[in-house]
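Yeah, one chain of the complex is gone here, protein chain that is, but the others are all in their spots.
Moving on to subunit A:
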Amino acid sequence: MNAASEEQPLLKVEGLCVDVTIQGRDYAALKDVSFTVQRAEAHGLVGESGSGKSLALRSLMGLLSANARVSSGSAYFNGADLFANSGRNFRRIRGAGISMVFQEPAVALNPIARVGTQITDGIAQRKGLSRKQARDYAIHMMGLVGIPSPELRVDAYPFQLSGGMRQRVMIAASVACEPELILCDEPTTALDVTVQAQVLALFDGLRAELNAGILYVTHDLAVVSELCSTISVLYAGRLVESGTAAEVLGNPREDYTRALLAATPRIDEPGQRLRSIPGTTPALRDRPAGYSFAMRVADHAPDSPSILQEL
């Protein structure tokens, strides 16, 4: 790696705006979002459903659906803008540069292909591996992500594996090309808590071993505090707050971050009822211009005082 690439951040997103077209009208789903991911660092992108966090990930992979597009902003990966050249850069970068772990391996793995094939088809195509080499590499990768007796499972189909094993297969597939940046779209939501802890430990190990940056999207602050050193908080498509994990979680400046923290179940307060933030992030088409968390608080404060009064 040359000196210049050591200096610049691995990923620098600046002023990212994503528009979504619904029934012929454009809505701003992401507005002016900026953050940075360094090498060997895990950055948490935190927000509720509808905050636009998954959209941000997909835009960085060039995998937005047909009705969504990046309207302005830039994303520099190793100094080169991903969105330049009308998105043609993505193909070269996917896999070996940036890879992605999807939320639900049950739907993100090809249901009719063997898991071994799915782990290595990317690298096999890139490096021209033989069938035997690819299979051996798949077994190696499966062992690396903690799948027991991988030689017995390499020829299995996704439906023959448990949810935790499937997510490990997905992780193995996304790190098979040793990417510099791994995008994670809530990869532990479909898993039970013990498996979740194992998978988080796995990501942490990969970050250290591959010197890879991780951009981890989640609504779960417990996960973030375990894995990430820096955090950005998204609300309704806008960046609310960002900083080191210690700053943001220990001393949140914004009401929304405080509300999210208060809604996180705590193990040191057993018997406490689960608390939630009243209301939901409004759907894109119902969102007034300049929508903020204060407006949601104002809407819901009278009948649901619990969290909001603590702010």
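Definition applied: contacts are C-beta pairs under 8 Å (C-beta built on N, C-alpha and C of every residue); 3 or more make two chains touch, one makes a residue touch a chain; residues count from 1.
Going forward, contacts and distances are computed from a predicted model.
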Per UniProt, the name of the complex member that is left out, chosen from "ABC transporter permease", "Protocatechuate 3,4-dioxygenase subunit alpha", "Pimeloyl-CoA dehydrogenase small subunit" or "V-type ATP synthase subunit A": "ABC transporter permease"
Residue of A:M100, A:L227, A:L260 or A:I277 touching the missing chain in the full complex: A:M100
Candidates A:T21, A:N85, A:Q160 or A:S276 - the one touching the absent chain: A:Q160
Full-complex contact with the absent chain, from A:I22, A:A113, A:A246 or A:A283: A:A113
Candidates A:G47, A:G122, A:G164 or A:P278 - the one touching the absent chain: A:G122
Residues of subunit A (touch criterion as defined above) contacting the omitted chain: 58, 61-63, 65-66, 91-96, 99-100, 102-104, 107-113, 121-122, 125-126, 157, 159-160, 170, 173-174, 176-177
